[in-house]
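All protein chains but one are shown at their positions in the complex.
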Amino acid sequence: MSTLHLNEFSDSANQAIAATRQIVADLHAELPRNDLVAWTAGNVSQRVDLGEDAPEPVPAVFVIKPSGVSYDELTASNMVVCTLDGTKIDDDTSTGLSPSSDTAAHAYVYRHMPAVGGVVHTHSAYATSWAARGEVIPCVLTMMADEFGGDVPVGPFALIGDDSIGRGIVETLQGSRSPAVLMDRHGPFTIGAGAQEAVKAAVLCEEVARTVHLARAYGEPQRIAQHQIDALYARYQNVYGQKDHA
Amino acid sequence: MSTLHLNEFSDSANQAIAATRQIVADLHAELPRNDLVAWTAGNVSQRVDLGEDAPEPVPAVFVIKPSGVSYDELTASNMVVCTLDGTKIDDDTSTGLSPSSDTAAHAYVYRHMPAVGGVVHTHSAYATSWAARGEVIPCVLTMMADEFGGDVPVGPFALIGDDSIGRGIVETLQGSRSPAVLMDRHGPFTIGAGAQEAVKAAVLCEEVARTVHLARAYGEPQRIAQHQIDALYARYQNVYGQKDHA
Amino acid sequence: MSTLHLNEFSDSANQAIAATRQIVADLHAELPRNDLVAWTAGNVSQRVDLGEDAPEPVPAVFVIKPSGVSYDELTASNMVVCTLDGTKIDDDTSTGLSPSSDTAAHAYVYRHMPAVGGVVHTHSAYATSWAARGEVIPCVLTMMADEFGGDVPVGPFALIGDDSIGRGIVETLQGSRSPAVLMDRHGPFTIGAGAQEAVKAAVLCEEVARTVHLARAYGEPQRIAQHQIDALYARYQNVYGQKDHA
Partner (left out) sequence: MSTLHLNEFSDSANQAIAATRQIVADLHAELPRNDLVAWTAGNVSQRVDLGEDAPEPVPAVFVIKPSGVSYDELTASNMVVCTLDGTKIDDDTSTGLSPSSDTAAHAYVYRHMPAVGGVVHTHSAYATSWAARGEVIPCVLTMMADEFGGDVPVGPFALIGDDSIGRGIVETLQGSRSPAVLMDRHGPFTIGAGAQEAVKAAVLCEEVARTVHLARAYGEPQRIAQHQIDALYARYQNVYGQKDHA
């Protein structure tokens, strides 16, 4: 595929992309604020469905963090726009910046999970400590039943450089109600309808990873019965929060 | 019961409610500040006794956090006012916002513990880790004797959706001097004469949960003798702090 | 002793006391900043030697935190001034505020350790976890040899209300090079030439309590040889820092 440039996109596509850049840049601030990342690690992305505004053959793109840039320096204008095969689309503001080194994994998720509109990756310490052991977080808290609908699953060990990580994420999450997967000896990836929901899942994944880590120091907590997990999950998906609130 | 609206209440009742909204909104800031909550979890409420200003049959109401709203967005005006059976009272400012999904538990406490004027619920990590094991925090620190008058007790496992959680809180706290109860595999609830005292109890519950967790890593600390606990508790209730200071 | 009032003191005594109030109020901010205290717990005091300005029989006083007041509300003017027997001296600014409930312990230290000009008490979590077990922190880090000159010792279990706590602090510290003592099932007290040095000792006591707690999770660290501890301590007392820098 030859290199695309944003000036080949319609005005309304550019407006949708610009709005998403702001959302993604702002949400990155939640990662250090919630103690999920060190230095420049971690990244957030969000899909932009272009619909009729898409130049063929680009029906959707996604916006992601540039690689190796400090959280203090992230702005809407240095976010990077990519096609769903993970290729950067040129523009006039982020010139010279490469997308996150995890871009291929995000792209794979967007290509294979059409309902996913946001992806987050961190190395948050407690979640990554479960990942280092390759151990599922058991559903022993009502908030886990609410948010994750059961255990937080583990994905395979996979090296960066091809589709292995993306495929591991998708295969694991397609078999689970959980929006979070702990990639073996690597760290958590989370998904959501948009980037905000994926950030929420990343925050709560670390929270439950930490709480269950602490709990089992003095005895194994008892898993909540499956029918009770199901009841809590169903209720939370339907009742919690404000109907028109993200 | 048909839906009430605050414009059916007297001016002095509305003034008391407005003042309480400000107090409850401000106290919510203590929860993230003291690292007791992640994302939108956790909630604070305070009772408003209306006395002669109450329209029959509403002698008291309480003010509580709206459900699923970010801590950054909480203001006096979007706090929700409820009757003691947990039904939202309409108003012109929080229109469209539902009260916290834990409202029924707060309401149950206010109905059954007339001396309680404030309730707090969090999933703070150390306290919740004791709750995950269903294990009482033993009174091994002078500050526990001061503030809790003994061990911090555990309440039953209960599902959201009816009075189970409220009943579990009340039955456990009525048999204890502690203002905090650890609900099994759920998290802590705390009470106080007002919301500020309940927030204080939530902060100190997490503090002692953390300190005793750390202490027993290398040996079980010795419980303080009961007559010494009694002496410390009696002294703290009567001597500590400023007589006219909240 | 009948009640004293600061207006019975000379102008120069009042100036010295006012300057100390500011120092003590400012240093209290270091306690929450360094995560040493929860809610209103913890306190800092500093001695004021009045010399020739002292009205007989008050050759020295000390300035301490008022009891139960929030860290956000502490100012120079609401600090409380006490004689060395722990009695509040009246003034026109802190009227109605009682001194910290730990005032008797601070006073005992000032009466029995003339070289001590500052005292700090906290319930910082790691140091208190060692205190809960009544266990000395072994000198396994060069920074412990530098700052504490050896192990951090444990003092006896003592109830508030008489001289027991103060006596336990003094008897333990007089047999040690350490400026910190862990009072059994209570928490750390630290001393220094002034309040700043005592605050430094409180910060570093928590730091070493935390680091050694973490270290022994996977094996007991080896104590540094006594002659090496002696060499490090001697060097640190004489060489470290700036000669004219507090």
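Just so it is clear, A, B and C label the chains in written order, and each chain counts residues from 1 on its own.
One rule holds in what follows: a residue touches a chain if its C-beta (ideal position, glycine included) is under 8 Å from a C-beta of that chain, and two chains touch if they have at least 3 such contacts.
Predicted model only: the values in this text are computed from it and were never measured.
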Only these shown chains touch the missing one, namely A, C
Specify the residue from the set C:78, C:176 or C:211 that touches the hidden chain. C:211
Determine and list the subunit C residues touching the chain excluded from the picture. 34, 140-143, 200, 203-204, 206-207, 210-212, 214-215, 217-219, 221-222, 224, 228, 231-232, 235, 239-242, 244-245
Under the stated touch rule, tell me which residues of subunit A contact the chain that is not displayed. 38-41, 66-69, 96-98, 101, 123, 125-126, 128-130, 132-135, 159-161, 185-187, 213, 216-217
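By definition in this document, only the chains that are shown with their structure count from here on.
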For copies subunit A and subunit B, work out whether under half or over half of the interface numbers are shared, and give different or same accordingly. different
Superposing the Cα trace of subunit B on that of its twin subunit C calls for a rotation in degrees, to the nearest 5, of 90
As a quick test, compute the distance in whole Å between the mean CA positions of subunit A and subunit B. 34
Give the residues of subunit C touching no fewer than two other chains, as numbers and ranges. none
